[in-house]
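With one protein chain removed, the remaining protein chains of the complex are shown where they sit.
Let's turn to subunit A:
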Amino acid sequence: AEICITSMDNYPLYIRSIPTQGELKFHYTVHTSLDVVEEKISGVGKALADQRELYLGLLYPTEDYKVYGYVTNSKVKFVIVVDSSNTSLRDNEIRSMFRKLHNSFTDVMCNPFYNPGDPIQSKAFDSIVSTMMVQAC
């Protein structure tokens, strides 16, 4: 599983994957999924109510992974990749994971010493992500 947060300009602010040996493949998966995220958020003619929904759902199915996306109002993108075989995680679980992640991310942003756009280096955030990773694996 992998959790990644990318900035408005799509470069990674935070990226973590388990297990670490397949890291590169995960990175590529996240990176390519940004195509779908970009396409979804650039989709015009959406109702305003739709825009308030930050969760983008399953981005695209691959043989081995499921890739989910989430976009904050400031166009920061969250991507979660889980193993296809993991059936315990349904849409609702993923949604709540994103929400948790978003809350934690907001805390990071509230830190006056954090410069928006810099990579996230926060113990609190790390531990939140770690608990999620355990859940996702």
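Please note the rule applied: a contact is a pair of C-beta atoms (placed from the backbone, for glycine too) under 8 Å apart; a residue touches a chain by one contact, two chains touch by 3 or more; residues count from 1.
Here is the rule we use: contacts and distances are computed from a predicted model.
The unshown chain of the complex is recorded in UniProt as "Trafficking protein particle complex subunit 11", chosen from "ATP synthase subunit gamma", "Trafficking protein particle complex subunit 11", "Presenilin" or "Sterol regulatory element-binding protein cleavage-activating protein". Of the listed residues A:I18, A:V36 or A:L54, the one in contact with the hidden chain in the full complex is A:V36. Against the chain not shown here, subunit A presents residues 9-12, 15, 23-24, 27-28, 31-32, 34-36, 39, 59-63, 112-113, 115-118.
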